[in-house]
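Note that one protein chain is taken out, while the other chains of the complex remain in position.
Labels run A and B following the written order; every chain starts at residue 1.
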Amino acid sequence: AGPSKLDVANTFNTNLFIGEGAVRFAQELETVTDGKVKLKVHNPGDLVPAFEVFNAVSSGAVPAGWDWIGYWAGTVPVTNLYGALPFGPTPEAFMSWMWADEGTEILQSAYDQYNVKVLPCFISPQETGGWYSKEIKDIKDFEGLRIRISGLGAKVLNKFGASTQLIPGGEIYLALERGRIDATEFSVPQVDQVMGFEEVTKYYYFPGWHQSASWFSFIINKDVWNEYDDATKAKFETACRSTLQWAMAEAPAEQIRTIRKLEEKGIEVKRFPDPVLAELRKAWDEVREEEMKTNPLFAKAYESLMKHSKLVDEWYELQATPR
Amino acid sequence: MLDEYGLAIAMVLALLVGIFSGYPVAFLLGGLGILFAFIGDIPLPFLGTVSSRIFGGVIENWLLIAIPLFVFMGLMLERSGVARNLLLTLQRLFGNVRGGLAVSVALLGVVMAASTGIIGASVVMLGLLALPVMLKQGYKPEMAYGVVAASGTLGILIPPSIMLVLMGSIMQISVGALFKAALVPGLMLGVLYTLYLLLAAWFRPDWAPLASEGGAAEDTEQQAPLAVALLRDLLGPVVLIVAVLGSIMAGIATPTEAAAIGAAGAMLLALFLRQLNVAALRDVCRSTSKTSAMILFVVVGATCFSVVFKRLGGADMIEEMITGTGLGPYGLLLLLMGLIFLLGFFLEWIEISFVILPLLLPVVSELDFGGVLQGDTVLVWFAILVAINLQTSFLTPPFGYALFYLKGITNGSVGIGTIYKSIIPFVLLQLAGLTLCILFPSIVLWLPGLSG
């Protein structure tokens, strides 16, 4: 009937909002199963390092994990779309595609060959545009800009001559403080504030164009998953939906509260100028075309997502009233 | 507790027995992990976590790249004679101050502390530079090993420190505040070392002979005037240190990258002094490879040991010990400090930060010591206390990594017993420093402006 206690390898510390999701999911699951299935959430490094979670769940070394989906883009390229899609849809539209259209199915189809079952249980609102030591007034300001950013957003910035690079998590703070890099993107304000970047940069940029909404998920080894009966599987899903609802409810207002606190500490909140965003958007079209050419599953998912989110947007536009 | 955690306890005991057999520590740690996985009937696939941990924690963890690079730098400076001349000249600078050489080693340790937070790298580099010179001058070996190990580990405490960055993000406190908070305690420890060295040398002159009395005398006979010697022997190393530290401060390099600048600089310096040829370079490369593999395989073995230890209930056992003691704030603080100190005997700082700290956090953030010591301020104070404690754990026998690394570079010529003995006064100094920070929290809180 499936194990009554599951070890879950978290890719984030549980004291961060995005890692707390795993704890929340564990609570919900314990409630709906009457305590028959308990999750023990392990901080990153406790069982395996964060970047090894997918591999460990796939091999069965660890039965389950909690992740940011985009972490696996090196292995499963389509996860870039779920983790960090530039100029993507709103969280509401994305959520709708995942749970009322084929979003989850497509992701699952990519995970099948790795023997991993995925439950997308947490969406974080749009991330921020990042922490900058320099002001961005013109698209030319990206020329030679040294920024820590990964994935598709990085490819967009490369088009404008930015030097996108990877700096290990523990060294970002120092690299920013000393000016080894000029900027970094990280997460939502609630998570960013823990990193102390406000102490070492001047500007906090918005919007997070490189990442419209980002998904986090509970992943479980399929052999373990299939040991559970259908009723229990349904309870996992219920707990998952409930966690998702919690995340969506909790997040948006909290980000603004956090930003206010950061502003008090002297950080300047800025928006990328509209012409800059327009240029980035244009470059994204090119990057996306290349990506769709080399990666058919990405193309399929992208077209499906856009088709669906257009319907959602249209509905909201039709219903828009002055507030 | 014995029924439930019997295997976890047995594992620690087996480790203690095993290390005294003299079998290499790295292999013992890894092998015991596997052995106890079988004894504890842990499903085989679980050990797949070990390969993930080795790949993610060692190979892909490029903070560790600093290890071979700093080791290379140390070996190159030793091979080219730069290190020796530097320390001898420093010794002359101190004139007839007894223990002057040891004090200069401690100072060098503090200076280097600012450039690296990787224990293995700084202990090995300092050891390669300073040990031969100190021993040649007739220093009591215990004194020489102690000062190298202790000042080599200061790097993890004195900012910039990767350990503090990690603790900041785990405890949700400002890294900047932690950096500031760690500075005074770190320097204070340096001062404590210095005082001890001067006093010890004063009372036991045979422990720290002057250059004129020791084996180095023949070198000091026909030497250039001090000013010339200073310029000649200090210029290169000073430029090198400035290049390493400066490249971090100027934002040209991260601390890890600065290690490569140091390594390249040492090579250039040797070239400039006409001490570099293919044979020398080959020897340095070969020694670097062996020395850094020696350090890193202790980490590889430990990663296997600890994941099995935790799986057998080790972490739960610790959690049980912490919660439900019913102690007051200071009682609990002492218990936690004692616990971390003990864990430091056989766990790594990364392990302790990631696994133990989160367990302690909810308990600690509730503590109210009165005055300014509440809320976030308690956390900053506590973090620094833990940091000093962890730094000490590198020095405590039987499982002090700094001691192992030191042993590794002496190539079997020194027994670990001597090294264990050598470290005792420094561990006591560490504990004294820790006690001072507990009794006078403003040592920690003054610089970040939290002392109210």
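The rule is short, and it goes like this: contacts are C-beta pairs under 8 Å (C-beta built on N, C-alpha and C of every residue); 3 or more make two chains touch, one makes a residue touch a chain.
Operating definition for what follows: contacts and distances are computed from a predicted model.
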The chain missing from this complex carries, among "TRAP transporter small permease protein", "ATP-binding cassette domain-containing protein", "Cytochrome b" or "Putative luciferase-like monooxygenase, FMN-dependent, CE1758 family", the UniProt name "TRAP transporter small permease protein"
Which listed residue (B:Leu69, B:Leu154 or B:Met167) would be found touching the missing chain in the intact complex?
-> B:Leu69
Of the listed residues B:Leu7, B:Leu197 or B:Leu296, which contacts the missing chain in the full complex?
-> B:Leu296
Would you indicate which residue among A:Ala73, A:Ile106 or A:Leu244 is in contact with the undisplayed chain?
-> A:Ala73
Of A:His42, A:Lys117, A:Arg146 or A:His308, which residue touches the hidden chain?
-> A:Arg146
Sort through A:Asn15, A:Ser59 or A:Ser187 and give me the one touching the missing partner chain.
-> A:Ser59
Subunit A positions in touch with the non-displayed chain are 55, 58-59, 61, 73-76, 80, 113-114, 143-146, 150-151, 154-155, 158, 161-166, 180-181
Taking the full complex into account, what residues of subunit B touch the chain not shown?
-> 19-28, 30-35, 44-45, 47-48, 50-52, 54-55, 58-62, 64-65, 68-69, 72, 247, 252-253, 256-257, 259-261, 263-264, 285-294, 296-298, 300-301, 304, 398, 404-405, 407-408, 411-412, 415-417, 420
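Here, only the chains that are shown with their structure count from here on.
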Residue ranges of subunit B touching subunit A (in the complex, touch as defined) = 45-49, 52-53, 55-57, 60-63, 160, 162, 165-166, 168-172, 174-176, 248-257, 307, 310, 315, 350-351, 354-355, 358, 361
The answer for subunit A against subunit B in the complex is residues 13-15, 43-52, 55-56, 59-62, 167-171, 173-175, 178-180, 194-196, 199-200
